[in-house]
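And now, chain A:
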Amino acid sequence: MGDLQEGLDMISIASDRPTVRIAAPGADRTDRADRAGHAAAAGPAGSADGPGAPPAVVELAGVSVFYSGYEAVRETSMPIRQHRVTALIGPSGCGKSTILRTMNRMNDLIPGARVTGRVSYRGQDLYAPEVDPIEVRRRIGMVFQKPNPFPKSIYDNVAYGPRVTGMKVGSMDDHVEQALRGAALWDEVKGKLRSNGLALSGGQQQRLCIARTIAVRPEVILMDEPCSALDPIATGRIEELMHELAQHYTIVIVTHNMQQAARVSHYTAFFTAEVDADGVRHGKLVELNDTGKLFTDPDDKRTEDYITGRFG
Partner candidate 1 sequence: GGDGGAAGGLAGSVLVDGSSTVAPLSKAAADIYREEEPKVNITVGTSGTGGGFEKFCKGETDVSNASRPIKDSEKAACAAANIGYTELVVANDALTVVVNKANTWAECLTTAQLKKVWDQGSKVRSWKEVDPSFPDQRLDLFGPGTDSGTFDFFTAAVNGKEDRSRADYTASENDNVLVQGVAGSTGGLGYFGFTYFEENADKLKAVKVDGGGGCVAPSVAAAQDGSYRPLSRPLYIYVSNQAMASKPQVLSFVEFYAGHIDEIVEEARYVPLTAAQKAELGAALDKAKG
Partner candidate 2 sequence: MSLRRGRRRPGERVIEALLVAAAAVSVATTIGIVVALVEPTVEFFAEVGVVEFLTGDRWTPTLDPRSYGVLPLLTSTVISTFIAVAIAIPLGLGSAIYLAEYASPRTRRALKPLLEVLAGIPTVVYGFFALFALNSVLRGIWPGSDQPDFQNILVASIVMGIMIVPTVASLSEDAMTAVPESLRAGAYALASSKMQVAVRVVLPAAVSGIVASFVLGLSRAIGETMIVTIAGGLSSDHIELNPLRAAATMTAFIANIGQGDVPVDSLDYRSIFAVGSLLFGFTFALNALSIRLVRRFREVYE
């Protein structure tokens, strides 16, 4: 894991940063294909592991998720690559959030939820009995759809994670500052660290939540539609931030917005919900691919249908 302090202070933009611009996929085709060029095309089972691809930090293998017996997501396998942004897209109810939650055991909190298959983090089975979900979440953080700062001061929001995990930090003040800088929020709040986090605007709140998450120095950050409650300007800021974070963190983002997936991610996984023989809907991974390829030349017909259905 990269040195946090270094990363947080870094402002210059790394060379593989995707361009932050909205564009019809067609127009962007070459740019994108070039950017994530070393990642090989993924088959429907989503094993995008060609030579040269960064190592997988999290790896799903044959993962199914059940809600009190209902199989919401079926047999999903996919790698999450280090220091890359992986986007999960697909229609509502196809299990994007469900899959995201398996990656840091947040579904432990849902009564009746059960995971089968193997989810591993750096080779360790996340669901092995001796694994402590709290340790898992310390390393794999999460940002939610609706900004959810604690009704505490901005400072306490950020300091909460280090405090509860008993993290050794030299000076908490410095640590909070670094985290807020890392979330590109420092300049806006430095004068009012003691004021309530809820008094910030929606976009600022969401960045506060990101700051709070990186304050515990996770390796992976999961984001579930982090911008859907925000206006375009705030969204733009968060997207930009994601690129910066991707230099030091591995990011998985669920989004409804295909443009957003196209803008921010290196890889995109397309999920859909399919009705099986018994008439029950199950979520399924259709295709995991390099983002540029998935949006311009998807391997799967269903991906194409979904994308063109929206793109005209």
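Keep in mind that, in the parts below, a contact is a pair of C-beta atoms (placed from the backbone, for glycine too) under 8 Å apart; a residue touches a chain by one contact, two chains touch by 3 or more; residues count from 1.
A quick word on the picks: all candidates are chains of the complex that A comes from, given by their letters.
This is a predicted model, so every value here is computed, not measured.
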{"item": "Single touching candidate for chain A, where 1 or 2 all sit in one complex", "value": "2"}
{"item": "Candidate 2 contact footprint on chain A (complex, rising order)", "value": "121-122, 124, 126, 130-132, 135-136, 139, 166"}
